[in-house]
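With one protein chain withheld, the remaining protein chains of the complex are depicted in position.
Right, chain A next:
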Amino acid sequence: MTLIGWFQIALFCAVVLALVKPLGAYMTRVFAGERTILSPVLVPIERGLYRAAGIDARHEQTWLGYGLAMLVFHALGFVSLYAILRLQDGLPLNPMGQAAVAPDLALNTAVSFVTNTNWQNYGGESTLSYLSQMLGLTPQNFLSAATGLALAVALTRGFARASSRTVGSFWVDLTRCTLYVLLPLCIGLTLFYVWQGMPQTLGASVDATTLEGARQTIAVGPVASQVAIKMLGTNGGGFFNANAAHPFENPTALANLVQMVTIFALGAAMTNVFGRMVGDERQGWAILAAMGVLFLAGVAVTYASEAAGSPALNGLGFSAGNMEGKEIRFGIVASALFAVVTTAASCGAVNAMHDSFTALGGLIPMLNMQLGEIIVGGVGAGLYGMLVFVLVALFVAGLMVGRTPEYLGKKIEAKEVKMAMLAILCLPLMMLGLTALATVLPAGLAGPANAGPHGFSEILYAFTSAAANNGSAFAGLTGNTLFYNTTLALGMAVGRFMVIVPALAIAGSLAAKKTLPASAGTLPTHGGLFVGLLVGVILIVGGLTFFPALALGPVVEHLAGAAGQTFAAGG
C-alpha cells in the first residue's frame, strides 16, 4: 500500500460526498413533481407521454397497484428484449453480421438486463449487433435503474406519509426519473467519455496492419453512450467482453475515477432524498455513515491483499503486488477500489478480472454482494435493501429492551418484520441453494476453469452475483451453457422481485399507519449508537449466513496459497 494510493481513495470518497447534497436536493424536487431547471424543456415531453399512455399524473396507486404496474412493465420489457436478441440477424444495424442469439442465452441476457443485473454470458463484440446493444440493452439500462429509484421513493413515501392509502404513481416516478435524472446526466457523461477517448460510432470494426505486419481487427461501436448509463444506473453490462478493463471502455485514469463516482453518485444521493422526504436529513446521513463504515473496511482489506500479492508469484521474487488481470493505467489501487465499489453498489462492471484477485481480495467483493448490496447499493435498490436491514436492527433492539420498535414515528410490527425477513432470506436461498445444486450436478461442475477451492469460488461468485443483481463475475466460469443460463436467470429474477415485492408491502403498510411523536423511550436513529447497531446486525446476519460457504472457497484458498500449494486442472 502507498500513500498516493490512499490519497486516490480519499479523493474518490470526497467527490462522492460532495455530490450527495446537490443531487439529493435535485432528485427530491423531481420525485415531488416540483419545477426544476429542466422543466421548460421536459414538461411538454412528459405531458405528451402521459396523454398518449392515458395516465393521470395526479392519480396515485396503492402498494399493490404500484407493484402490479411495475411487474407488467417488466414483463413487457423482457418480451421485447428477448425478441430483439432472437431476431437480431434479420434486423438493421448489424454491420458485423452477428447471428441470432440462442434461446437460453437470450433468456439469460433478457432477464439479466430487465433485473438490472447485466450478467454477461455473451461476449459483447462477438455476439451482439449494434441494434441489440442500442435498442435492446440501453433502454433496459435506463428503465431498470429508473425502476429501482422509483421503488426506493415509494418505500420512502411509506415512512414519510401518515394514514395514507397510496405510495405514489409508478408511471410518473418511472418517467420523471428517466427524463429528469438519468438522461441529462448521461448526455454530459457521454461527451466527457468520448473526450477521454471512448469510441462512439456506428462504423464496423477497423482492420489495422500492425508495425510487425500482422492484421489486427479492432472492434469499435457506440460505446460511450452505453457506458454512461451502465455506470450511472449501476447496470454494469459492458459493450465489450472485458468490460471496463477494455481500453475503449475505460481509456484513462480520469475516466476510471468518473466511472467509479457515477456508480455511487445516485445511490449515495438517495440517502439524502430519504432524509429530506422524512423531514430530517440526519436520518439519511446516519444510513450513509453505516454504508461508509462497511465500505472503507472492504476497501482496506482488498487493497492490502492485492498490494501484498499472491504467495505463488511472490515466491518467484516479485514484490509489486498482484498484477495478473489488471491494467497498467489503473494499477493496484484503482483496480482494488473499483472492485469494492462495483460490488458494494449493484453495478458489476469490472476494470480488472476479479477471478485473478488474491483469495482475500476476491472475498470482499463476494461478501459485499452477499450482504445484499446495501453499501450504497444499486440505484434505489441499495436504499430499500438497507431500510429492510434497518427494520431488522430496530426489531432486535426492541427485543433487547422489551418495547415495540419504532422508526421515524412508525411502529414496526409483526407484518413489517416478516416482510423484511422474507426479503433478506430469499438472497441466501438463491445464492447458497443454487451453488449447492451446481456443485453436485455434472452440468454445474463443468463450469469452473480453475481447480481446487478457486473453482468452488467461481460457482459461488456466479450465483451470488446473479441473486444480488450485480453482474460481475469470476469470469473463468463457462456460464453460456443451458444449465448456467437457466439457473442464473432464476437467481436473478428471484433476487430482484422477491426483494421488491416485500419492500413495497412494507411501504404500503407503513404509509397506512399514524405517525407517533417520539417519546423518552424512542431509540434515536441518527446517532453513532444506531449506526453501530445497524452495522453489527448486517455483519452478524451476513456472517452467520455466508461464513461456511466462504470458508470452503476463498478462506481455504488463502490458507492453501500461504502454505505454498497450487492446484492443477483435473487434479
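Throughout what follows, contacts are C-beta pairs under 8 Å (C-beta built on N, C-alpha and C of every residue); 3 or more make two chains touch, one makes a residue touch a chain; residues count from 1.
By our rule, contacts and distances are computed from a predicted model.
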Checklist outcome for this item: In UniProt, the chain not displayed here, chosen among "Oxidoreductase", "Na+/H+ antiporter subunit B", "Potassium-transporting ATPase KdpC subunit" or "Iron(III) transport system permease protein", goes by "Potassium-transporting ATPase KdpC subunit"
Next on the checklist: Among A:Ala449, A:Leu539 or A:Leu552, exactly one should touch the missing chain; which is it?
Outcome noted: A:Ala449
Next on the checklist: Among A:Ser112, A:Ser129, A:Gln226 or A:Thr435, which one touches the chain that has been omitted from the display?
Outcome noted: A:Gln226
Checklist outcome for this item: Touching the hidden chain, out of A:Glu60, A:Asp104 or A:Glu324, is A:Glu324
Checklist entry - Residues of chain A in contact with the chain that isn't shown? => result 4, 7-8, 11, 49, 52-55, 68-69, 72-73, 76-77, 80, 123, 125-126, 134-136, 138-139, 141-143, 171, 174-175, 178-179, 183, 186-187, 190-191, 194-203, 205-212, 214, 216-220, 222, 224-226, 229, 240-242, 245-248, 251-254, 256-257, 310-313, 316-318, 320-331, 334-335, 350-353, 355-359, 362, 449-454, 457, 474-476, 557, 560-561, 565-569, 571
